[in-house]
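The complex appears here without one of its protein chains, the remainder shown in place.
Chains: A, B and C, in written order; residue numbering restarts at 1 for each.
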Amino acid sequence: MAEAIAFYALSVLILGFAILVVSTRNTVHSVLFLVLNFLCVAALYVTLGAEFLAVIQVLVYAGGIVVLYLFVVMLVNLKRPPETHQDPRRQTLTGFVLAGLVLGELVAIAVYSALPPTPTGGVASVQGGNVERVGYALYVDYLIPFEVASMLLLVAMIGAIVLAKKEL
Amino acid sequence: MITPAHYIVLSAALFIIGVIGVMVRRNIIIIFMSIELILNAVNINLIAFSHQWQNVIGQVFAIFVIAVAAAEAAVGLGIILAFYRNKETVNIDEMNLLKW
Amino acid sequence: MFDTDELVINMGPQHPSTHGVLRVVLKLDGERVVDSDVVIGYLHRGIEKLSENRDWTQIILLTDRMDYVAAATNNLGYCETVEKLMSLEVPRRARYIRTILAELQRIASHCLWLGTHAMDIGAMTVFLYAFRERELILDLFEEYCGARLTYNSMRIGGLPLDISPGWDKKVREFCTIMDEKVDDYEQLLTNNRIWLERTRQVGVISGPEAVAIGLSGPALRGSGVARDLRKDEPYAAYDEFEFDIPLGGAGDTYDRYLVRLEEFRQSVRIVRQALDGLPSGPIIGKVPRLIKPPAGETYHAIEAPKGEIGYFIVSDGKSTNPYRFRVRPPSFCNLQALPRLIKGHLVADVVALIGSLDIVLGEVDR
Partner (left out) sequence: MLDTVVIPLLKILILLNGVLIAVTYMVLLERKVIAWVQVRLGPMRVGPYGILQPIADAVKLMVKEDITPTRADKWVFTAAPIIVIVPALIVFAVIPFGDQVDLFGRTVSLYVTDINVGLLYIVSVASIGVYGIILGGWASNSKYPLLASLRASAQLISYEVAVTMTLVSLIVVAGSLSMVQIVRAQQDAHVWFVFLQPVAFVLYFIGGLAETNRAPFDLPEAEQELTGGFHTEYSGMRFALFFLAEYANMIVVSAVATTLFWGGWLRPFPSIQVAPLAWLGLVPGWIWFLAKTFVFLYVFLWVRATLPRYRYDQLMRLGWKVLIPLAIANLIVTGFVKVLL
């Protein structure tokens, strides 16, 4: 029962904030809704017993990446509002219709290929050592991908600096 | 009772909202944020299945997704800044230098 | 923030660290100063013009109001200029007391400078320590002439008052205290890493350049130019005392700081010598009842705490007020260096450099 309430409440918040992210005119407000969206997603992770990931979500996404967005918005937003220029060949309506169709299809697949309900007893078993288990999987089973990901981040860091610097 | 299907539907809806954001908005920063929404939709799926099978692999994948998202944000925003400095716009319709 | 749009900000006239109503228009690239424009005049009271309609003694109390933290040296410069115009002889005792007052004033002014300069850089405690010592000097002045800020403490030809009995002892006590306290200041700042980082290599100006801009006083000596009117063109009784002129090397903010700190010690040294050799005799020379200098013009400058304060006075010989009265204020001339100094530095350095030049807006605008 509690799980259902939490799920539906968080779902409404997540989707609501997501809609606000893409529909708000003011980019800074948009970024704020994105933060709220991420925080709600983090809460959802907690209900799924993935508290380590929830914290990482807040730390990396809300505390790091979105701050970066905010910075860029503040740097870029100083002059004139974007979206003044419109491409006449764009067909927004078709986009919405197609998106709606895809959503319907996905929902249909999800509903028909019904999986067994979430085992509730398992939550406790994950909870005890979530950090340890994730850490173990990350550093033992997925060591190579982990290192590759760290290289990716390094490359991205250097790339971002090269791109954003005025003169080298 | 909350089944994984519920999570999949939530994730699909979030995914579609992100896709609509990418297709409808012309502000490249909003488009980037929509992509973040899409990645989050994927993560919700991964975590839900991880919960379903009592297996942390889904969470590990979600961590990789977050790492990729961080890299994407850093480089993407760097490109936006570099572009903005040259053309003073963040409208994606005006970013057509490579178009022939 | 990027080169596509530079940020123009107004620093002042209402800003906590422009030392009054100075306005600096800064053009910033990020936090770096690309260009700057110093706007003055917010405290202009027309003292020079006003003086042309006041008689010669009344002008003394107008000079108080120029550099209001160093009123005694302003008085001294003006009185000596008029004495020069009238070829008046000042008694030796008066010259000694004048020297004591001027040096105490220098210490007081430097205390204020040190406090505000350190405050600008963020060391808030030094401010209160320096003001504590300044308070002692103000007490001494209060005992001498009854005023604590605008003293009106000199007269053409000498002094209005002799020192009260026991005053010299109090001054001696103060000298002992001051010697200790300067060491305290040094302990808080001189070897402080953050202080060094904030002041070294900030606002470097070479000796020849400083001369070209017209810097004077500690700001000039910080760049290693040995010019001090107390030595070069002695006035009052300075030729009878021994003291050193501290000089800087690199010409940065740190050097200017060191020079002024050393001047604390030298001033105390001068005050002690003057008290030791204080001659007896009259305190005012033979001055006509109605002061009316002969027709002519003269320029005389003395070493004020902030630099060279010069008075250019024209008398037509007929009236009881000057025909033309013009001041060369050290703050005004030193302020000219500001745009040159802050260029390429960060916003935080701007306040450090304003503090390092030691300006008083009352004197800049007059």
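Worth a mention:
Just so we're on the same page, a contact is a pair of C-beta atoms (placed from the backbone, for glycine too) under 8 Å apart; a residue touches a chain by one contact, two chains touch by 3 or more.
Keep in mind that this is a model prediction, so the values were computed, not measured.
Put simply, the hidden chain is in touch with A, C once you look at the whole complex.
Within the set C:Leu149, C:Ile194 or C:Ala226, the residue that contacts the chain not displayed is C:Ile194.
The chain not shown here is touched by just one of C:Thr125, C:Ser164 or C:Ser319, and that residue is C:Thr125. Contacts to the hidden chain, counted on chain A, fall at residues 26, 28-29, 32, 35, 39, 51-52, 55-56, 58-59, 62-64, 67, 70-71, 74, 127-131. For chain C, the residues touching the chain absent from view are 1, 7, 9, 15-17, 28, 31, 118-125, 128-129, 132, 188-189, 192, 194-195, 197-198, 346-351.
Quick note on the criterion: only the chains that are shown with their structure count from here on.
The distance from the centre of chain A to the centre of chain B, each centre being the mean of the chain's C-alpha atoms, comes to 6 Å. If you average the Cα atoms of chain A and of chain C, the two centres end up 62 Å apart. Residues of chain B in contact with at least two other chains: 81, 84-85, 88.
In chain A, the residues that reach two or more other chains under the touch definition are 75, 79, 166.
Those residues of chain A whose C-beta lies close enough to touch chain B in the complex are 3-4, 7, 11, 14-15, 18-19, 21-22, 27, 30-31, 34, 37-38, 41, 44-45, 48-50, 52-53, 56-57, 60-61, 64-65, 68-69, 71-73, 75-76, 79, 82-87, 90, 92, 95-96, 99-100, 102-103, 106-107, 110-111, 114-119, 122-123, 125-126, 130, 133-134, 137-138, 141-142, 145-146, 149-150, 152-153, 155-157, 159-164, 166. The residues of chain B lying in touch with chain A in their complex are 1-6, 8-10, 12-21, 23-27, 29-30, 32-34, 36-37, 40, 43-44, 47-48, 50-52, 54, 56-57, 59-60, 62-64, 66-75, 77-82, 84-85, 88-91, 93-94.
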